[in-house]
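Below is one structure, written out as structure tokens, with a few remarks after it.
A single protein chain has been omitted from the complex, and every remaining protein chain is retained in its original position.
Then we have subunit A:
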Amino acid sequence: MDYSMWIALFSIAVGTYLIRLLPYLWMKQKLTKSQREDSIATMPTWLTVLGPTMIAAMFGTSLVPANLDTLSWIATLIGTLTTFLVWTQTRSMGWPILCGVIAFGIIKLCF
């Protein structure tokens, strides 16, 4: 890489870091100023709504298989159902994910 490429790379790296850092510092300062014990109550409501909807959106995009064929969709559906069913039984993180991946893998490998 030439000199200008390195500058571009570090600009992106610093920019990405600041996108993650500065809003956090802004909110921290806002919470400190408010001097309340229940800091969640001082957060703007829209922000407390956007957090879970962001995670839901990541879930939605991650559901789309790399190959958009019928088998991949069926494997995704069965993997998701398995994950959900195991979660209802265990209410944990590890087992539902493991069982979901195994169910997804079985459909992909066997059919």
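Here, contacts are C-beta pairs under 8 Å (C-beta built on N, C-alpha and C of every residue); 3 or more make two chains touch, one makes a residue touch a chain; residues count from 1.
Simple rule for what comes next: contacts and distances are computed from a predicted model.
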Looking at what's absent rather than what's present, what does UniProt name the missing chain, "AzlC family ABC transporter permease", "Urea transport system substrate-binding protein", "Succinate dehydrogenase / fumarate reductase membrane anchor subunit" or "Protein translocase subunit SecD"? "AzlC family ABC transporter permease"
Missing-chain contacts on subunit A, rising order, are 1, 4-5, 7-13, 15-17, 19-28, 31, 39-40, 43, 46-64, 66, 68, 75-76, 79-80, 83-84, 87, 93-94, 96-97, 100-101, 104-105, 108-109
